[in-house]
Each structure stands twice: as C-alpha cells, then as structure tokens.
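Before I ask anything, let me first share the structure, which is written out below as structure tokens.
Left out: one protein chain. Kept in place: all the others.
Then we have subunit A:
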Amino acid sequence: MNAPDRYERFVVPEGTKKVSYERDTKIVNAASFTVEREDHTIGNILRMQLHRDPNVLFAGYKLPHPLQYKIIVRIQTTSQSSPTQAYNQAIDDLDKELDYLKKGFEDDKNRYEEKLRQGY
C-alpha cells in the first residue's frame, strides 16, 4: 500500500535533475552530490574510485532510506583539486577501466573458443 512503484527505482521523473550539487558551508573543498535513482551498484564503485585519487581526503556514499531511491556522495579534497573535479575524474577513469575490461574479456573469450575449436 505504501510501497512506491517499481519503476521509481530507475526512472528519473520530469523536472528533477539526475545529479545535484551542494557545497558544504562549514568545510572548505567539500561537497555533497545527490544522484537520483541510483543505488549501491554505482555508489560503491564511485566511492572506491574516489579513494584511489591521492587528492581526495574524504569520500563516502550513503542511501538515506531504502525506499527513497537516491544516493548522496560526499567528497572532500585537498586544495589542489575540487570535489567536482575529483568526481568527474573518477567517472572518466572508470569509463577507461571498463573499456579495457570489456576488451580484455572479449579477447580471452575468443582465445578460449579458438582453443576449443582446435580441440585442446
């Protein structure tokens, strides 16, 4: 009765932005990004990639409530970078890594099928 519709988990409604940004008033170089209609799948990966960046001092994500389908990513960086820059850099790095991963998988799958065909 109170459960939201299933498509709410991934369909962004008209008028709301997918990603919104809020600077932290009390700490320099810190910001929160609210990503609508996403969950742990992308949140944990983003957090992991942000940790790898040497300019990032703090990176974390949370789901404020399991029935509200959004994540809040909080980033604090050193003065040499900004949270937006760290966030965009993390996504770019992820894109490159996923490309490489896909190519690596296809190559190995072709190699395996070749070996099968040759009867080893």
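Here is the rule we go by: a contact is a pair of C-beta atoms (placed from the backbone, for glycine too) under 8 Å apart; a residue touches a chain by one contact, two chains touch by 3 or more; residues count from 1.
Everything below uses one rule, namely that contacts and distances are computed from a predicted model.
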Next item on the list: Out of "Transport protein particle subunit trs85-2", "DNA-directed RNA polymerases I and III subunit RPAC1", "ATP synthase mitochondrial F1 complex assembly factor 2" or "Protein YIF1B-A", flag the one the UniProt entry gives for the chain missing from this complex.
Entry: "DNA-directed RNA polymerases I and III subunit RPAC1"
Note to self: Suppose we count only contacts with the excluded chain; which residues of subunit A make the list?
What the structure shows: 6-7, 9-10, 18-19, 21, 33, 35, 38, 40-42, 44-48, 51-54, 56, 84, 87-88, 91, 93-102, 104-109, 111-113, 116
